[in-house]
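A single protein chain has been omitted; all remaining protein chains appear in their positions.
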Amino acid sequence: MPYEIKGLNEECGVFGVFGTPEASRMTYFGLHSLQHRGQEGAGIVSCDGQHLLQFRNRGLLSEVFANRRDLDHLVGTMAIGHVRYGTSGNNTLANVQPFLFHFHDGDVALAHNGNLTNASSLKKQLEDEGAIFQSTSDTEILIHLIRKNQQLNFIDALKKSLNQVHGGFAFLLLRRDCLIAALDPNGFRPLSIGQLDNGAYVVASETCAFDMIGARFVRDILPGELIIIDHDGLHIDHYTDQTQLSICSMEYIYFSRPDSIIHGVTVHNARKKMGRLLARQAPVPADVDMVIGVPNSSLSAASGYAEESNLPYEMGLIKNQYIARTFIQPTQELRERGVKMKLSAVRGVVEGKKVAIIDDSIVRGTTSKQIVRLLKEAGAKEVHMRIASPPLRFPCFYGIDISTRSELMAANYTVSEMCSIIGADSLEFLSIPNLIKAISVPDAGDNPNGGLCVAYFDGQYPTPLYDYEAGYLKSLQKQKAREVVH
Amino acid sequence: MPYEIKGLNEECGVFGVFGTPEASRMTYFGLHSLQHRGQEGAGIVSCDGQHLLQFRNRGLLSEVFANRRDLDHLVGTMAIGHVRYGTSGNNTLANVQPFLFHFHDGDVALAHNGNLTNASSLKKQLEDEGAIFQSTSDTEILIHLIRKNQQLNFIDALKKSLNQVHGGFAFLLLRRDCLIAALDPNGFRPLSIGQLDNGAYVVASETCAFDMIGARFVRDILPGELIIIDHDGLHIDHYTDQTQLSICSMEYIYFSRPDSIIHGVTVHNARKKMGRLLARQAPVPADVDMVIGVPNSSLSAASGYAEESNLPYEMGLIKNQYIARTFIQPTQELRERGVKMKLSAVRGVVEGKKVAIIDDSIVRGTTSKQIVRLLKEAGAKEVHMRIASPPLRFPCFYGIDISTRSELMAANYTVSEMCSIIGADSLEFLSIPNLIKAISVPDAGDNPNGGLCVAYFDGQYPTPLYDYEAGYLKSLQKQKAREVVH
Amino acid sequence: MPYEIKGLNEECGVFGVFGTPEASRMTYFGLHSLQHRGQEGAGIVSCDGQHLLQFRNRGLLSEVFANRRDLDHLVGTMAIGHVRYGTSGNNTLANVQPFLFHFHDGDVALAHNGNLTNASSLKKQLEDEGAIFQSTSDTEILIHLIRKNQQLNFIDALKKSLNQVHGGFAFLLLRRDCLIAALDPNGFRPLSIGQLDNGAYVVASETCAFDMIGARFVRDILPGELIIIDHDGLHIDHYTDQTQLSICSMEYIYFSRPDSIIHGVTVHNARKKMGRLLARQAPVPADVDMVIGVPNSSLSAASGYAEESNLPYEMGLIKNQYIARTFIQPTQELRERGVKMKLSAVRGVVEGKKVAIIDDSIVRGTTSKQIVRLLKEAGAKEVHMRIASPPLRFPCFYGIDISTRSELMAANYTVSEMCSIIGADSLEFLSIPNLIKAISVPDAGDNPNGGLCVAYFDGQYPTPLYDYEAGYLKSLQKQKAREVVH
Partner (left out) sequence: MPYEIKGLNEECGVFGVFGTPEASRMTYFGLHSLQHRGQEGAGIVSCDGQHLLQFRNRGLLSEVFANRRDLDHLVGTMAIGHVRYGTSGNNTLANVQPFLFHFHDGDVALAHNGNLTNASSLKKQLEDEGAIFQSTSDTEILIHLIRKNQQLNFIDALKKSLNQVHGGFAFLLLRRDCLIAALDPNGFRPLSIGQLDNGAYVVASETCAFDMIGARFVRDILPGELIIIDHDGLHIDHYTDQTQLSICSMEYIYFSRPDSIIHGVTVHNARKKMGRLLARQAPVPADVDMVIGVPNSSLSAASGYAEESNLPYEMGLIKNQYIARTFIQPTQELRERGVKMKLSAVRGVVEGKKVAIIDDSIVRGTTSKQIVRLLKEAGAKEVHMRIASPPLRFPCFYGIDISTRSELMAANYTVSEMCSIIGADSLEFLSIPNLIKAISVPDAGDNPNGGLCVAYFDGQYPTPLYDYEAGYLKSLQKQKAREVVH
């Protein structure tokens, strides 16, 4: 059921290193700084020059490697790793990456961030030819395609296979003598190259991983590129010329860490500028007392909004930092009594005040509604909500997990209806042009939308949708039908 | 070895509730919001009206109650709970609270936040009389004292015992028919009363626990008070008249959650004002580009400092939110390569800039040194450090765990020496009068220091030190001897 | 509720060693061979010459020490250990032994096999004097008594305390300079001394522990003795002269391992002789085809019966050796379909045959009934049951856990009624004189019953029952009342 995706989640983070002692430990720390990209599985494959060694499991990285020996066993000077977000249906061990395949002519490991748009049809075709899949993941398709082209050398077989898969992908492959990275022709997902003091190259989904391990940023991997790192150094190749940068704008808005730099833009700075432009585009009434950010992802935008508006920036909401891993949930009884787990309003700050609350986005609207209620219960007289991105109205097919249209609040209601449902005193969103202006990718050239993918906001997908096309069109029709009825 | 304490840690948090269904689950959520006060052990004792039921273990609350059934077994309409910080030496299961004692005339449970200054001598005396202690904790002493006075009724025996123990304490006791709370004569530790919609009373170390569970704040417990909650309601009693408020100023500076209200003051507001007063007292040079806070505890002070200085408030440091529970540490090799786990500087923000960095306090100075290095390596041209509290120069004996004098940087160096060691371009601290002014406890009356304990800053302890006196004086002499040598 | 005990279980096994490297590992193996005496908890306390170190937990020894480091931490040249059987009510960690008590004048560890008959009254009296118990175990009483006599030296205080407790007990104590063993005045429980090649002494509940660790048997500890092992060697003392050997006959019949030697008698040999005497006393019909033993405890008796009867000894019942630790139980549905977990009859052996089945004892009769049914369903034409001990009609108060009288089949039915309920074609028990003759304790002297306790068979207890007296008499009366009604 490729179209039935839920929530708002990154699909994954990848990290690789070639040519340094303690490669797996280096990979552990690299992945550690990418943990926000996926918390439901993690794994590392290292290579001792001969064999590939794997350890992976479900859970946070620190849970997966709770026993130090499991990491110590991954000896060797090269490694790739993966942190995974998994939807409930496919969150089995078999789907935790990197995948490791043993062949009589050499092992191959594979890690992937992204989503293939023609996975279903490729999978069916391969199965009809006798292929047996061990996971329900898209990722495995690539290795089957490569093995179907055994008559070619590995790199040629890989290039041919990369031209057969479509969608958003950032692949890392490890063989006993090289580390390979490949990015899709639109560069939907971020992927960068860094270098350690000792000359060893690293590859990571975000540059924050380089800071963590003391590596220097070298360059972003560009759409359509194939990067090969071996004992001779770094080789930049490409498998296609048909490329056009469409880096996912949600990486800047929500997913990436504020200290990461994507295509030359520091994420915190982009967010702060979103806040500033939002303040100019959609100011709050003059008698508003303060600006509050929804922790943690909206704090940059909120401080930008506060400074541009010349209003105090206050901590009016607290996020419980121990929430992530509790197994105990409030019963209905306790929920009705007011027990809340995730966010608290700070009465001593908001009581009797008119507040502007800045959030990065609205998905289903349930959290926004809860935030307004929390603030009002804590005594806020007025709550003006400002969203530092445009309304989310369409799904993503390139690797982030946005609710189906039927669940996206902005796909079903006008802004004014949303404001009323949420219970805010006013509600406004950043415009698409202001979003593009806030990010301002320097090397966008003449790529549409300033080199950004904004399809979840305007429904204009930069590629064909392949297996998703039919389901997507059907859902649009359903919705139109609903709208007609209303 | 009572004098050998290390680090900067809160000793504990307590929570109790009387007279509501699902008392233990309510207690779980109350403790959840107090988790920052202690992460090394947690427990709950409930009462079904007849028997007291206990579950406790080492670890975070969510780890202790990883199995929902362990919580479900704690049936009944009253409960007390505890989260514990434990020093390595005494971090055994036997020391995890609440303690539960079975007697042929009824069970008693006991939870404690604080530190007794005459624990050693009381313990020796009790042992000589045949007492057998099952933990190495101070807390257990109270129950032995009570049992020594069996000829009195329970409340009278408790009052007599509370007059025999000295130091800082906030006790909760649970019996099958009542919940009892007692606070030391100086009120060193915070302890407040709240009430649920259904009339049930709750007691907690911080008011943020009331917000979590939907309770209304009623009043703070005052020094020397004994609160008894039973089926007839709330009874306010006291066991001594010799009281004088000296609430721990570090609760406002560092320990408590920003949304908690202690003696009428919201912690975030106090911190923001510390930042504002610090900006007036110790401004940065006019060409400084931005203000940065050390996450998370210094963010309130930093935004106050930024607003008062009219400087942008930026996210120049990132705290890794997944750090808490990793078992894998960087090797020396990797540390030298620059692998860092806890904090990262945001190059895209600080590169080429002059920055003011605001921290809440300096203990050993190692973190400060590391922060300056991180910022400079990320390209900051100048780093001006401002500390939103006075220099920590003396230990605490009332329940927080500050390093011994030999480890406290400010006990051994002048501010100018500290600046040089840390590598900052300038360093200044908030003055004691400004600290007192920033907090401004409303009901301090004529209590010295505005009702605050500031002994870690000025060495003037508001009570005799009992068992710690000799060791403390000896350490002062040693230090003087060292100073003479230098 | 001291009188409400259930099942047929040994209470414990103890082991101690003084003066050898790797004392805790030696203790681990010693306890390993005593695992049959208790499977619900295990622990070891070692001494490094200064401090006592403890590790204990619920579960099998191998589960408790699943992590080798937990054993490695128990350094030192002396140690005591314990395996525990626990009834459901008191099977908490707090009750797992050895207990370890820290005092300012030195630590003491304590392990115990047995049951005190005046525990309740002593406990009440001590609590009234201010004592606080941390476990619900009888064992802890001894240390409280010792501490009450602090004015005496330790050995004198211990001797005085041993005269205050009554019942069956084998105590091991460890201090930093000595290992102490004490046996009750009747020697109800077995306890022996061995010696390693390097001269170090060991003490254990059964001699099979000596064979396990390569130690030589030295002597049994005698009733009323106090054995002190320190750096000067072995000292034999006693705390009372009022002694009379009444070693528990169930140790020979059921509990002890067949290779253990108790008071000079090898358990297998005693059991084989019980079988031989039973064959003479209660032969089976001449046309019986074979003798079958109930595995595992009845195999010795069965082979004795077979040889004396000149009948083939066959494996007609199989015990599932993996049964111990399954968490999955058959549902009622499956039970009715015939799913069985514990024992299987061997159809290929018994089909169409007349069999003699030898068991060691009958407690509630449910197993016996099941065995007969199994054999008949597998095609046995006749099943003649012979029990190699007398009918169990009375409870034990000295350390084994026999069902209350209301559950003991032989306390409520005649042998002929039992035979009919069980469904056997005939049923006979070994007589008390034949039991005594089969065991023939060599050094029994003029002790009644050949130095054995046979009170569960004849109700003649060799000591007063103290706290159990009233409950026991009441239960006898109830039963008589029932008998009158019938």
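Structure notes:
The letters A, B and C name the chains in turn, as written, and every chain counts its residues from 1.
Convention: a residue touches a chain if its C-beta (ideal position, glycine included) is under 8 Å from a C-beta of that chain, and two chains touch if they have at least 3 such contacts.
Predicted model, so just to flag it, every value in this text is computed and none were measured.
Put simply, the missing chain touches A, C once the whole complex is considered.
Screening C:G49, C:G233, C:P285 or C:P330 for touch with the missing chain picks out C:P330. Within the whole complex, the absent chain has one touching residue among C:P21, C:G233 or C:G445, and that is C:P21.
For the chain left out of this panel, the touching residue among A:H32, A:H144 or A:K159 is A:H144.
Touching the missing chain, out of C:N57, C:N149, C:N269 or C:T367, is residue C:N269.
Taking the complete complex into account, residues 93, 101-104, 123-124, 127-134, 136, 143-144, 147-148, 150 of subunit A touch the chain not shown.
Against the chain not displayed here, subunit C makes contact via residues 21-22, 25-26, 28-29, 32-33, 35-36, 60-62, 65-68, 71, 196-198, 208, 211-215, 257-259, 261, 265-269, 272, 296, 299-300, 303, 306-307, 312-315, 318, 320-322, 325-328, 330-331, 333-334, 337-341, 344-349, 378.
Everything below uses one rule, namely that only the chains that are shown with their structure count from here on.
Chain centres here are Cα means. That of subunit B falls 51 Å from that of subunit C.
Rounded to whole angstrom units, the spacing between the C-alpha centres of subunit A and subunit C is 63. Residue positions of subunit C touching 2 or more other chains: none.
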